[in-house]
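Note that one protein chain of the assembly has been removed; the remaining protein chains are unaltered in position.
And then chain A:
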Amino acid sequence: MTENAASFNEAGTRRRFGFGRAFRQYGTFVIFVLLILVAQAQSDAFLTERNMMNVLRQMSGIGVMAIGMLFVILTRGIDLSVGSIAALGSVATAILVKEYPLPLALVLVVGMGAACGLISGIFIAFFRLPAFVITLAMMTAARGFALILSNGQPITLGAPGKALQGFGTSFTLGVPNPALLMIALFALAFVVLNYSRFGRLVKAIGSNEEAVRLSGISVPWYVLSVYVISGALSAVAGVLVTSRSGVGSASVGDGNELDVIAAVVIGGASLMGGVGGVINTFIGVLILGVIGNIMNLAGVPGYHQQVYLGVIIVAAVLIQNGSTLLRR
């Protein structure tokens, strides 16, 4: 990335080669289009509206979590607890809808997710402990908490959750509601990341935290915020899953943290922070969904799918960094 430029520092005010940047920016999109073409060639069932909507709906939970993860990764952090917080959100939803009016119940659930993020965030931002370890702890603890609350049993939403389930299983303008919510959240994230001071500073912190601090900005509050956002969005993902299935379960989102990280990375974000975008992350989520979908349509067995997915992730990252590698 910066090495390209460093190799001819003395050339004065030269422009940096646009090649690497272009790949980073549009590489994800190219991969997506290629994938669609391959998928279409593989199966007639792929490019049907029904199938497309299915993919969108399946990915809605991952997508919502990926938004939070993107913000975290932009600050050079990582959040392993997203799947577990989604489980906690799922269980809490099923319990709370029976106790409180739906809006209040949802606010409480999302607040609970935010609180989980707040706890991780305090340790990471103010005590400067490694995000990997803290969110790993939160991952275990939140899952455990979800198991305690649910007694390890799935909880049906039942009659009080009818409205919620109605939302989760129906369509607006032909698009599944969970997918619509995901898209709306992506749009919001796009505006925040690109036009707000908050978004800009989150990105800057991942790039050079010290320079941001010495510009008179309180870095810990921003770092804390991204974990709160990630926690809250993970709870939202839990609500979405539950609204679709009608069941709150502590096994929701098991292993999702890796899918979410994969989606963000396929979207071209750098785990070193500072690099990544909302639209690319959205495409990363779609790529992940389409890959699974193609393999299902093509009848690839589940275990094989995981191997292919690993290969595809590496391929995606290679393509994005291709220009840098060629230069060596």
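Just so we're on the same page, a residue touches a chain if its C-beta (ideal position, glycine included) is under 8 Å from a C-beta of that chain, and two chains touch if they have at least 3 such contacts; residues count from 1.
In this text, contacts and distances are computed from a predicted model.
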Among "Monosaccharide ABC transporter ATP-binding protein (CUT2 family)", "Ribose transport system permease protein RbsC", "NADH-quinone oxidoreductase subunit F" or "Magnesium chelatase subunit D", UniProt-listed name of the chain not shown: "Monosaccharide ABC transporter ATP-binding protein (CUT2 family)"
Residue among A:L35, A:A66, A:V212 or A:I319 touching the omitted chain: A:V212
Residue of A:K162, A:R197 or A:H304 touching the missing chain in the full complex: A:R197
In chain A, positions touching the absent partner: 1-2, 5, 7-17, 191, 195-198, 200-201, 203-204, 207-208, 210-218, 274-275
